[in-house]
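The other protein chains are all here in position, but one chain of the complex has been omitted.
We just call them A and B in the order they show up, numbering each chain from 1.
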Amino acid sequence: MAKGSSKVVKGSGDGPNGDNIRLAEVGQALFIKALGVGIVALGISAVLGMNEKDGWNRFSHSYLVAFVWVMTIGAGALWWITIQNIVNSHWSTVIRRVGELIAANAPVLALLSLPVVLPLIMGNPVMYLWADADLMHKSHELANKIGYLNTTFFAIRFVAYFGFWTLLSRFFLKRSLGQDKETPEVAAKTVVSMRRLAGPAMIGFAITITFCAIDLIMSLDPKWFSTMFGVYYFASCVQAINASLALTLMWLQAKGRLTSSVTVHHFHDLGKMVFAFTIFWAYVGFSQFMLLWYANVPEETLWFKVRFANSWGTMSWALVFMHFVIPFFGLLSRHVKRNKKALAFWCIWQLVMIYVDMYWLVMPTLGVDEVPFALIDITCWIGVFALFIAGVAFRAKGLDLVAKNDPRLPDSLAFENI
Amino acid sequence: MAISDVNPYEAPPAGANMFARITDNVSRIAETPTPPRAWYIAFGFAQLLLVMFLGSLGWVIWTGIGAWGNMMPVAWGFPIVNFVFWIGIGHAGTLISAVLFLFRQNWRTAINRFAEAMTIFAVVCAGIFPGMHIGRPWMPYYMFPIPNQMDMWPQFRSPLEWDVFAVSTYATVSILFWYMGMIPDFATFRDRATTTVRRVAYGIVAMGWRGSSRQWHVYERAYLILAALATPLVLSVHSVVSFDFATAQLPGWHTTIFPPYFVAGAIFGGFAMVVTLAVPARQFFGLKRIITIRHLELMNKVIMATGLIVGYAYGMEFFVAYYSGNKYEVFTFVNRAFGPYGWAYWTMISCNVLFPQLHWIPKVRTNPWATLLIGMIVNVGMWFERFVIICTSLSRDFLPSSWGYFIPTPIDLMTLGGSFGLFFTLFLLFCRYLPMVAMAEVKAFSPAAHAHGDH
Partner (left out) sequence: MSDAKKPKGKPGPAPVHGLLAEYDTPPEILHAARKIREAGFTKWDTYTPFAVHGIDDAMGIKMTILPWFTLCAGLIGLATAITLQWWTNAFDYPWIVSGKPFWSIPANVPIMFELTVLLSAITTLVGMLMLNNLPHPSHPLDQVRRFARVTDDKFFLMIEASDPKFDEVETRELLESTHAHAIETVLEDRVTEEKMPAGLVYGLIIVAVASVVPFALAAKARYTKNATPRIHLIQDMDSQPKYKAQRANSFFADGHADRPEIDGTVAVGDSRDDDKFYKGKDGDTWTRTFPSQIALNDATMERGRQRFGIYCTPCHGQVGVGDGMVAKRADSLAQGTWIPPTNMTQEYLRQMPVGELFNSISNGVRNMPGYAAQIKTEDRWAIIMYVRALQRSRSGSVTDLPPDARASLK
């Protein structure tokens, strides 16, 4: 039996311990609000973007930052459910369905990418220089990459990434939902079948997330390259999903769902992962930086040089201290990880810092000397994020928020963290 | 009667419970007056290799580095390949002790003790190589910030200096962690000792441990802290080793993914060595009920996972070599596969990428002998990976006029083979005299320990 409070909200109440495990009217309200906010915010962004009169350059950059930030959560969710299946994790069973629902939002993610991806495929070089095949052929350094950096191959890859993520997330959600209605013996077999797929799925995920990050972010500066780039983006994905899951579960509990199934022990573990990947992100980021700094090869260091000039340099230092040093000490104590308010603070902090990180990756290619943070960045972020949330709320309609028939669920409910 | 003839669970002492059986099964190995015959055979063989090792090292100290095959342009030959190889092997022990502990993988308790021992012995073997390859091995103190007659200090901006600190820290922390883990088991040996020598010897190292719960509380907290410290440490050590290469501008070396790639490779090779040791150990020391097929299967899965990460890194290097358009980089990778060292490259690919895929098949990963074979293949592959990285990139770098083909001398080969002698000598001595399995931990996670009465 689980430790913890015995608050039971009356509702459908068919979850563990009589918890309410349907979003129901809350979900409906969320969907409408998020959709509305999203459309309005994106509309404002479009207007602001048009006002710049720069061929949508500023808008594209702001939008891309917002999109890749949301992608850390969306792709991170897919990674998260895959790894939970690979290692046959028991503790996370009660929260896995929420992860599956976020991951299943991959088609929405694909749609949300279109404002950036479609112009690219159509050959508009406003953000991605390499969309212009002539320029590529003429350039001494870029000509050899044209086999990879061309719009046709990119279109195929784009379909591959989001197609793979869609198929994979649908498989996991479908199997998981099917398990809700199965007998215990069949449910146990479903666990095995999901685990069997998770291994090869992880290989596919590693390849797709790496090349998606390379295509969308690294190729903004087609002359620069780093073998670590996929790993760097991945580190943010893991941190983002763990932080988002913690916040989502806190929100659900505030709305009266999963109130006693998800305990302080689960939050503690999510907090541990946010902490661990704060360190991992710093490790990856430092390695990437230090190696390029040390060898001092101009074609590699130029990318960092741009990011150390003027206020970009301030942002770089801000990333070191505010994305690593301060959250490291903040999340060190187990008491912080077991206190919902404190944990929520640090999760929001890290999600904001992931946004700063994405901004730092993308914006310098706008070619401005100083950090150009403006309203358009905020409205793009609100727009993309709100539409993503709307997608999740829509997908979760009528579905149980807990994999209530998973044979590992009792262990998950009784889970205690030292 | 040799220990291998006795199945401890066939004829347990009357009324013995699970805890007593665990104690007995493990303690017997160190208490039996004569170890199993297999131990003697292995020890004899290890001694031969050890003599060969000490002989080759002595010869190099006496005549100089010229006894090795190191030459321009391949100035870093076998010694550094061996160094990275052995340090990598050590990483699995720390991973099993520390990282699997943090992830609450309780199956680790059956193997963590001898995996940690393996770490320490591997680090000992590893540390000898940089000490020797500096040319004047009687002057290694230059690498430490000790006031000296020249008023000079080490060059802290060099990855080679970071290595000194990283490997020293790793050796120290591993020994501390290993020792701390053994305190309760030393107490067990002390309390079961039948001779005064054994009682005093184990008593001293047990420090007077009596299992007080108040002491267990502090102990467990210390264990958790050391595990939490050892985890980033193990990541950092092989990352610092990878910095030795990645900070250079040499094609094939200068690539940002080296740190996590090396760490994954280290864990890969290390686990392969753990299974190489675990399969015979459980067979000849009667530990099959403690180190079960399930343990082997889980270790094989880790081998597969880390092998795939290594494969991912190979792929990324290859892709970015193309993407960068740097003709030296492109040449390096073409040269690796099709140049004069192509045989080493394809050995590496088949051993590291192809063979471990056999573990997708459940029958293979649950078979101890297949496990052993693939473990040894992976170790060979990981040695070749370091050889390919170091020797291939150095032998053909920017200027064709500087190219040269490195050939190891017999001393090189004897030093490499002999280092296994040192490793196995230490490991077999450990098996004979020290608690091979973490008894207290195995008991703590056995089913009998978890009966929740009136919780």
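Note that contacts are C-beta pairs under 8 Å (C-beta built on N, C-alpha and C of every residue); 3 or more make two chains touch, one makes a residue touch a chain.
In this text the structure is predicted, and so the values were computed from the model without any measurement.
Checked against the full complex, the one of B:A42, B:M143, B:V173 or B:M348 touching the unshown chain is B:V173.
The missing chain, though absent from the display, is touched by one residue of B:V51, B:A75 or B:V218; that residue is B:V218.
When the full complex is taken into account, the listed residue touching the unshown chain is B:W162, out of B:F43, B:W68 or B:W162.
If you put the hidden chain back, the residue from B:F53, B:F243 or B:F262 that touches it is B:F243. Seen across the whole complex, the unshown chain contacts subunit A at 286, 289-290, 293-294, 296, 332. Where subunit B meets the omitted chain, the residues involved are 17, 19-20, 23, 61-64, 138, 145, 149, 151-159, 161-162, 165-166, 168-169, 172-173, 176-177, 179-180, 184, 187-188, 190-192, 203, 207-222, 225-226, 229-230, 232-233, 236, 239-240, 243, 439-441, 443-444, 448-455.
As a convention for this text, only the chains that are shown with their structure count from here on.
A separation of 36 Å divides the Cα centre of subunit A from that of subunit B.
Put simply, subunit B touches subunit A in their complex at residues 103-104, 159, 224, 232, 235-236, 239, 243, 246-249, 254-260, 304, 308, 312-313, 315-317, 320, 322-326, 360.
Contact residues of subunit A toward subunit B in the complex are 87, 91, 141-145, 148, 199, 203, 206-207, 210, 225-231, 279, 283-284, 287-288, 290-292, 294-295, 297, 299, 418.
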